[in-house]
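Worksheet for the structure shown next.
Note that one protein chain is taken out, while the other chains of the complex remain in position.
Letters A, B and C name the chains as they come in the text, with residue numbers starting at 1 for each one.
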Amino acid sequence: MSHNTFGHLFRVTTWGESHGPALGCVVDGCPPGLTFTLADIQSFLDKRKPGQSRFVTQRREADEVKVLSGVFPSGDGETYTTTGTPISLMIENTDQRSKDYGEIAQQYRPGHADFTYDAKYGIRDYRGGGRSSARETAARVAAGAVARLVIPGVKIRGALVQIGKHKINRSRFDWDQVDQNPFFCPDAETVPVWEAYLDEIRKAGSSVGAVVEVVAEGVPAGLGAPLYGKLDQDIASLLMSINAVKGVEIGNGFEAAEITGEENADEMRMGNDGAPLFLSNHAGGILGGISTGQPVIARFAVKPTSSILTPRQSIDASGHNVDVRTKGRHDPCVGIRAVPVGEAMLACAIADHYLRDRGQTGRLK
Amino acid sequence: MSHNTFGHLFRVTTWGESHGPALGCVVDGCPPGLTFTLADIQSFLDKRKPGQSRFVTQRREADEVKVLSGVFPSGDGETYTTTGTPISLMIENTDQRSKDYGEIAQQYRPGHADFTYDAKYGIRDYRGGGRSSARETAARVAAGAVARLVIPGVKIRGALVQIGKHKINRSRFDWDQVDQNPFFCPDAETVPVWEAYLDEIRKAGSSVGAVVEVVAEGVPAGLGAPLYGKLDQDIASLLMSINAVKGVEIGNGFEAAEITGEENADEMRMGNDGAPLFLSNHAGGILGGISTGQPVIARFAVKPTSSILTPRQSIDASGHNVDVRTKGRHDPCVGIRAVPVGEAMLACAIADHYLRDRGQTGRLK
Amino acid sequence: MSHNTFGHLFRVTTWGESHGPALGCVVDGCPPGLTFTLADIQSFLDKRKPGQSRFVTQRREADEVKVLSGVFPSGDGETYTTTGTPISLMIENTDQRSKDYGEIAQQYRPGHADFTYDAKYGIRDYRGGGRSSARETAARVAAGAVARLVIPGVKIRGALVQIGKHKINRSRFDWDQVDQNPFFCPDAETVPVWEAYLDEIRKAGSSVGAVVEVVAEGVPAGLGAPLYGKLDQDIASLLMSINAVKGVEIGNGFEAAEITGEENADEMRMGNDGAPLFLSNHAGGILGGISTGQPVIARFAVKPTSSILTPRQSIDASGHNVDVRTKGRHDPCVGIRAVPVGEAMLACAIADHYLRDRGQTGRLK
Partner (left out) sequence: MSHNTFGHLFRVTTWGESHGPALGCVVDGCPPGLTFTLADIQSFLDKRKPGQSRFVTQRREADEVKVLSGVFPSGDGETYTTTGTPISLMIENTDQRSKDYGEIAQQYRPGHADFTYDAKYGIRDYRGGGRSSARETAARVAAGAVARLVIPGVKIRGALVQIGKHKINRSRFDWDQVDQNPFFCPDAETVPVWEAYLDEIRKAGSSVGAVVEVVAEGVPAGLGAPLYGKLDQDIASLLMSINAVKGVEIGNGFEAAEITGEENADEMRMGNDGAPLFLSNHAGGILGGISTGQPVIARFAVKPTSSILTPRQSIDASGHNVDVRTKGRHDPCVGIRAVPVGEAMLACAIADHYLRDRGQTGRLK
């Protein structure tokens, strides 16, 4: 009943649990002849790696990716060239403290998938959330690194734009700031606000939600397969598939509900270079499910981590009322580490549509 | 490059343009032995039919559905029984005024798919928007009516909860009101507000966005195929595929970003009937991509119709600057007619997952 | 539980029963900008049309195809141009004599799908075989005609090479003969043999099997998606999906089991034109699941029609022993009419892989 593959021509299958020996993915449909180094993939994994600041889980994993297939090694053993066959990527789990979870093996954490996995499967790997753990997103990030190779002209970046009720100031949005702080925050002045707020959340053993924005620049016009493979539809599907995501927007999103057709219209003029020019981008780069050539912009809301220290009313697998309190090493704001995951999902969606349109005749044209 | 099918076991393929001879869908995977009358399907089509009030397009279509295959007629010719083979549903186009569109055949309406269809396909059926017309949603509604047969214990309803900046008052939400006004509005006191506002919009030749809420009650716990066939993921995908939709939420959606883990946790207790009881439903009935047994709740934002009377700057297919003003019979608030469409998409998503779990051995168990 | 779609990028969904109001298909993924006339499609349907000789069913259907969507009509109304949106093709059923089948409504014809459809679905459209009727292949042929538009450089032809134990003489194989006789026979001297034999079969109310060969010339090297979308795999799948087919071969097929590696090797030399030259084609144009550039050659075995006049032992739906004798207008050798169907399936498989490799960016490159 699982369905752990996504994509139509650029196809990714992920596997693995939080506390098994390893996790990974198979990236199928990657064109041949693309060259990369391990570091090209590892750098994205390092962005989402736990234990990098006090605002994310203190679980420490090396998260070192191995390439098991789909490539031909260069003479010096430093670089790989894709051969067009499936690329198997594996990350071994190295810091598993299963005993942390013993207490909740039979309890359902409110807001967590514990209850539904038991309801569906009748068995559940309670160690670290098993398959429902955010740890699975490491495989997504590795796949996303491969996707970026497929669309080298496309620049994909992400930022955190809201934690709890604290939003960034849009007028101060600066991509250069994103790597300067532990929050992927594009607004330098918001950083201390979030820092203070999250310290408070963390010390209370609580958690809080967030909003992530991901942007793809350089997407050519014409990508998308209407009606039921629309580019925005596939982006929405993949972003919603990330753990804890409860909402997805394209362009101005829910704000579009509030305005008139005049306000919403992205007017056009011919540019001096003879190319069509949009005067605004309410559409988020997608009209009728097809890319316009403008930046593709998406946002998604991440709910607060459900593993918190404060006791909550719940039940256990035997049908008894219990109070659940989750120890272990959790993210006070899982939305932070969702930034590279959102980027990866956007990269995969665009790579898939790129190949649908350009085909896979071997070398990219 | 199109991809006009959705669903994994309950599969729907739609076809047809606004101004061709007909449009329709093929519903594949419907279990055998389900009995229905034409009226069972027609009633849902009548809900989205144009021309029913001054707040929707004045185009008048009978929208009469025909069943071409997949059924065995009863002796009296009144009822059909599904045979398990593909059900072909067709709706003939009867009120096409192609000449209304002649002027914009070469122009790109800002905010419309005109530009992107040309960018992708190099040819475009400009008559009424062709395939990108909201008219295609008639086929979705017909498919949704069949989906409801598959999940008879599930009650699916929709309502409009926001037009422009005017939201309903949640404390007055009353499903019984929804059919009492031309807006599918669940709050009687909001009706006159919307009426006055939309009259103004309509007279100005303008348009405005809206938010639709759809709810499924009676969904059994355990539906959903994590990780990449999550129930919320598939719902998000299908809602985002509806024309003009720019955002999708499940449960408390973007509000989840603003609150803490304590606030967001849907606590549980064993009910007096020995069944698990949730004390709240921030999750919108889905945890970890799997249904909880609570009502499944989704919302989606519909942007304002891009066809407006006010001239907007744009370009034409030859690369000249033009001012576009769209005549024709358009919806001042296309979100209204999106209500039955959203219901249909939710029904299809749930029916698909129902069959994935229950299988299709012939008769539903 | 049905699954009436095939193809990955060139996707065909068929629908319809033998005795419903109509049958048809939706061809999805056809690139835009291809021009055709109704006659381009109709000519292939006419090849498989019943009633053309005494050796096929005497059922008479006009089998006139209608194009309901996916095209833009030319000014003169004679030609259509594809728009990249789904092409809906419909053929109305006009000569249904349901009463012919009344007697076997409750009986299971040995060798027919009657028993299994009842076993699976618990309900069955017994009129003319319903969905399991060879009549469904009309939709395949229509789809195949569209597939040919996608691969204009590829020439696809079929011939009957065996009826019962009577095989053609390979040394006399002449494509020009195929249209000169009612059997699609490429060997003029075999025609009278088959004629005499089939007259005998027909008069006895019996039926007999046949072998069809289909060939695609001009297929570029490099088509096929190993490992599980191999070109030969997809051809085998589609040929096996044709009613009554029990075996499929590529190239020398089962003969390959009998020979040595030396004999089977298709040796190569560089041709005078600087292109690789194969000295033989045991492989049938496919190695490792990928086309070699040589003609793609496939054969399939069609079993004898199960509807025969001779009584056979069987049971009925109530579990009683009965003797079944099928009246009605059946094909003494359904393999004859399978020739254009096999061609269509080969065309669809190649078109699908052509698009996978070339992509669907709008206009074919």
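In the analysis below, a residue touches a chain if its C-beta (ideal position, glycine included) is under 8 Å from a C-beta of that chain, and two chains touch if they have at least 3 such contacts.
Bear in mind the structure is a predicted one, so any value in this text is a computation, not a measurement.
Trainee: May I ask which residue of C:His19, C:Arg48, C:Arg131 or C:Arg337 touches the chain that does not appear here?
Mentor: With C:His19, C:Arg48, C:Arg131 or C:Arg337 as choices, the missing chain is touched by C:Arg131.
Trainee: Could I get the residues of chain C that touch the absent chain, sorted low to high?
Mentor: Missing-chain contacts on chain C: residues 1-6, 8, 14, 108, 110-113, 115-117, 119-120, 131-132, 136, 162-165, 201, 206-211, 221-230, 232-234, 236-238, 240-241, 243, 246-270, 274, 276, 279, 282-284, 286-293, 301-308, 310, 312-315, 319-321, 335, 356-357.
Trainee: Could you pull out which residues of chain A are in touch with the chain that's been left out?
Mentor: These residues of chain A touch the chain that is not shown: 1-5, 9, 11, 13-17, 20-24, 26, 28-29, 31-33, 66, 68-70, 72, 81, 83-88, 90, 120-125, 130-131, 360-363.
Trainee: Touching the missing chain, which residues of chain B?
Mentor: Its contact residues with the unshown chain are 8-9, 222, 355-362.
FYI, only the chains that are shown with their structure count from here on.
Trainee: After a C-alpha superposition of chain A on chain C, what does the rotation angle come to, in degrees rounded to the nearest 5?
Mentor: With C-alpha atoms aligned, the rotation comes to 180 degrees.
Trainee: Roughly how far is chain A from chain C, going centre to centre by Cα mean, in whole Å?
Mentor: Chain centroid spacing, chain A to chain C, equals 45 Å.
Trainee: Indicate the whole-number Å distance between the mean C-alpha point of chain A and the mean C-alpha point of chain B.
Mentor: The separation of the two C-alpha centroids amounts to 27 Å.
Trainee: So which stretches of chain C touch two or more other chains?
Mentor: Counting only residues that touch two or more other chains, chain C contributes 9, 359-362.
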